[in-house]
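To start, I am sharing the structure in question, which I have written as structure tokens.
Of the protein chains in this complex, one is absent; all others appear in place.
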Amino acid sequence: MIQKLRDRLPAMGWLQPVLGALALVAVWAFVNLVEMVDPVLLPSPKQSWAAFVEGMTEGTLGHDFLRTIIRTMSAFAVATVIAVPMGVALGSSSRLYRSVEFLIDFFRSTPASAMFPLFLVFFGIGEEAKIAVAAFGAALIILFNTAYGVMNARQLRQLAAQVMGASRARILWDVTVWESLPQTFIGLRSGVSMALVIVIVAEMFIGSTDGLGKRIIDAQMIFNMPDMYASIFAAGALGYLMNLLFTLLETRFVHWGGK
Amino acid sequence: MIQKLRDRLPAMGWLQPVLGALALVAVWAFVNLVEMVDPVLLPSPKQSWAAFVEGMTEGTLGHDFLRTIIRTMSAFAVATVIAVPMGVALGSSSRLYRSVEFLIDFFRSTPASAMFPLFLVFFGIGEEAKIAVAAFGAALIILFNTAYGVMNARQLRQLAAQVMGASRARILWDVTVWESLPQTFIGLRSGVSMALVIVIVAEMFIGSTDGLGKRIIDAQMIFNMPDMYASIFAAGALGYLMNLLFTLLETRFVHWGGK
Amino acid sequence: MSPDDSALRLVSAGNPAEAGDHADTGDHAERFRWFAPGTHITIRGLTKTFGDTVLYEDFDLDLPRGKVVSIFGPNGCGKSTLINMISGIMDYDAGTILFDGKTARETKIGYVFQNYREAGFPWLRAIDNIRYPLKFLRLTKAEQDARIEKLLASFNVSIDLNRYPYELSGGQQQLVSIMRALVIDPEVLFLDEPFSALDYEMTLFLRDKLQAVLTEMQVTSLLVSHDLDEAVELADEVLLLTRKPTSVAARIPFDAPRPRNAETTVTPEFIDVKTRSLEIFQREVRKP
Amino acid sequence: MSPDDSALRLVSAGNPAEAGDHADTGDHAERFRWFAPGTHITIRGLTKTFGDTVLYEDFDLDLPRGKVVSIFGPNGCGKSTLINMISGIMDYDAGTILFDGKTARETKIGYVFQNYREAGFPWLRAIDNIRYPLKFLRLTKAEQDARIEKLLASFNVSIDLNRYPYELSGGQQQLVSIMRALVIDPEVLFLDEPFSALDYEMTLFLRDKLQAVLTEMQVTSLLVSHDLDEAVELADEVLLLTRKPTSVAARIPFDAPRPRNAETTVTPEFIDVKTRSLEIFQREVRKP
Partner (left out) sequence: ADKVKIGVFVASSALPYYVAAERGYFEEVDLEVEPVFIGTHPLIVQAMVSGDIDAVSNLVSLEGANINALRPDTMQFIALYGQNSEYVMEQFVVKPDSTATSIADLKGANLFSAPGPANLGAAKASLLASGLGEDEFRIQEQGMGNHIGAMQSGNFDGGYTLEALASIMVDLGIAKRLETGVIAKYLMKDETAEAYAAGAAVSGKLIADRPDVAKRFAAAWAKAVKDANDDPSARSLLAEMKVPENLTETVPLAHFSMVSDLSEAELGEFQSFVDIGVDLGVVAEKIDVADITEAM
């Protein structure tokens, strides 16, 4: 019996990622059931799920979802294109990094919502401002991680490349980038979550006609809690999926990790 | 001449971190000078500095500053105490981590401001809620980084400890924790910035009688731009300083980095 | 514990399900007869594959208690892999490793890794690296210090042991690695090319030292070396392995009295063992 | 370029300021006389300290063009450090390294690191690791392939080169490392204990191979080995180093005709060189 279960366990690998979600829903259902919290404030998972399904099928949740995805992806793409090469470049000289570290740590520690006015000034009130501020926030964290990946990379392989005649740029590209890849992936995952968070906050507070953030704040305003939690759930699940994508990419590309 | 300058260069090391700040102020002053942006929206660095000094000496900026520091530090301390051990534990088994990954990535991708209602339900409307929500946000990013540090740690040293007779717990503590230290430091730095950001946002939106966030939103409302930028500057500088502390700690403790 | 009162106990590692299956099926059952007294480590039906390459298949081996067995085999034949599996840090697909009454984890094992450079803890000074395994021996602080004292005195090293591993040269790191393995007075010692980076003088010194320690303390040892002179000089038995899929090509005992030294290497017995080993090795390596 | 038309050029590395100072002060100026034709690498006034330990102080050395110099010295005397400084990947505090008309960066260098395990690129398959340095030679794709073909044919290796380095055994990794150093037909070759992990057969094979290549191509080579037989057999000159602070204890030429093999090792000349080397080495090591 136990033997059989053991044999099956590896096959149930797909269940693992779901466990966390199940636990969350279970706790939620429990809290709701024993009315630890007023049901007006925290609806049951079932109500929220109903709101989610209804929003997706009949309502505009699908549309809002899509808009948020597009914004997040645009912001993240911009951030990656700028921040990864910059991170590699800055990280390759710790002197250089030290001189810009103030800026990076400064802006990393400043809330995006405090930056909204400034971005509105430069990018106008349209879509660009939202994408720009999210890209900025994501770029900072990607840059930070990539640069530290490069700075903490082991020396020997870079020296080996140097002896073989690789130029500084080549070493960076052929060796350092690879060495720092695990850290860069962590940066990218932090970055994509950050982009999503800022896009949602921007949708909440910088005028917007659609998107999950707008949906969340509207639902909150009219105290439509099932809809609010449905939207939050959609946002979180989106974040998980985007992270999952990178986890898959990483296991594919960084096969030597830990060896 | 050049020789002398070169000799002095290392001694000017302290200048490096300041360079970034100087560049920022220079760009700001320039933008202001050529009136690229209406001065009503973006005051000059001088005006903001004056507001900063006045706020610090005569006004309440010093008090607000202190309150934000205390909140951030409390949140960060709570987050560290919870997240570092948990990160090590979860990271030590990638199966375990996979099962909670959903939760971590989910909540990392959900804006703190969307979480406010939930936290208010559990922690009431006082100081605790602000600290709890900031600690939660910071803990997630610390946990994420620590766990990945542990998962990406090289195997050989852990196996060596195992052969020597170390128990699983001992290996974790004696080897894995050390191996993952560089990554943990990155997590701590991300975490402290995150705690600061969320504390400020909470001060802005959960309502508060003091703190930099409250100051920023008040200044923004009554359009006192010099004061707003003075407060933002204070927040960013605070973030930088807290990061600096960790950089110093790291160079002290992780002497073997890259070797 | 004397070799005679050793309890017979099955210890299986690797994939527990499969390993268990094997032991139970009866297929290999007759192999688990009582084995010769004096055997310390018994390996039965060991199977290890990497992807689709089979490294070991249904591999059996007995290692005698308190003796030094030198493994001699071509690069990539699976010597390090074998040691890793025996010492319990690498999983295997099937088979059983019996540690004569104890599991690998219950045994005091000293292991000098082939990859000595990465096996040290860079956050500890060399001396603390050496001291580290003493933690697990339930010794008082004073006893620990005494052990270290004794070890240092007998090695009389010229290295500054207050340095961190990454501040040491390759050979110095290897020496530290050896000292770390010896400080616990191990019951079983695995030496994977332990002298590969040591200088001439140090190698000679350590060969003598090791012989003295191993014979005095009756440590069951497994030595991997590509230096045939060294392998034979230290061995009670030379174990020759084939190319993969790996099997035992031959086991050649060598009983010359100890301590052995340069003079031993010119005895006819030594030369005989060496010549036979070499013949078998070359025959195996050159097999198509 | 023949040894005779070699332009004299000062190449300084390390801390540029200090190195420059040294060259200019006139203090060492007379040393920079024209040196014997046939010298390829010239080291003058080299100083290297780690913290407060002095490793090299005012160290001078000439390495002849197209010859194999074997370095023999105790662990931690600074052999790897020396090679690293010559090959331009480690800074030094003062001194000059002249590369006979070219800088280290302009020279085609092959370097087999002592730490062969970490020097490979784990993101490239073994074959691509070997191919990698060809990138910098301005060869067409076809020429590159031809080189690889030739190398593989002459090595006739049994390793699966489509594996990643971390899937290879220690010896296999070292072999890949050697092939990577040789594939570019280097002008200068640094070998830091290149055979330490190779099996008996492979070591013998590579000694022969290397001799053939190095003498045919007139590659200036520096070999570090703790195996005295090996060091002498391959050498045109044995360079003996003292303990730190490191200096040259002796340079012993060895002119036996090539190719040398097992027979060479029984010639009186060989035994003489070996004996003298050993005497000097042991005298130096045992100095208090």
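Just so it is clear, A, B, C and D label the chains in written order, and each chain counts residues from 1 on its own.
FYI, a contact is a pair of C-beta atoms (placed from the backbone, for glycine too) under 8 Å apart; a residue touches a chain by one contact, two chains touch by 3 or more.
These figures come from a predicted structure and were not determined experimentally.
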Which displayed chains the unshown chain touches: A, B
Of B:32, B:146 or B:220, the one touching the omitted chain in the full complex: B:220
Contact residue for the chain not shown (choose from A:27, A:53 or A:125): A:125
Residues of chain A (touch criterion as defined above) contacting the omitted chain: 37-38, 40-41, 116-117, 120-121, 124-126, 205-209, 214, 217-218, 220-224
Contact set of chain B toward the excluded chain (per top definition): 38, 40-41, 116-117, 120-121, 124-126, 204-209, 217-218, 220-224
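Following the convention adopted for this analysis, only the chains that are shown with their structure count from here on.
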Contact distance in steps, from chain B to chain C: 1
Centroid distance [mean C-alpha coordinates] between chain C and chain A, Å: 48
Residues of chain A engaged with two or more neighbouring chains: 154, 259
Overlap residues in chain C, where contacts from two or more other chains coincide: 115, 118
Residue ranges of chain C in contact with chain B within the complex: 84, 87-89, 105, 108-109, 111, 113, 115, 118-123, 132-133, 135-137, 164, 166, 180, 184
Residues of chain A that touch chain B when the two form their complex: 16-21, 23-24, 37-38, 41-42, 95, 98-114, 117-118, 121-122, 141, 144-145, 148, 151-155, 182-183, 186, 189-190, 192-193, 196-198, 200-201, 204, 213, 216, 220, 228, 232, 235-240, 242-244, 247, 257-259
In the complex with chain D, residue positions of chain A that touch it: 154, 156-157, 159-166, 170, 174-175, 178, 181, 255-256, 259
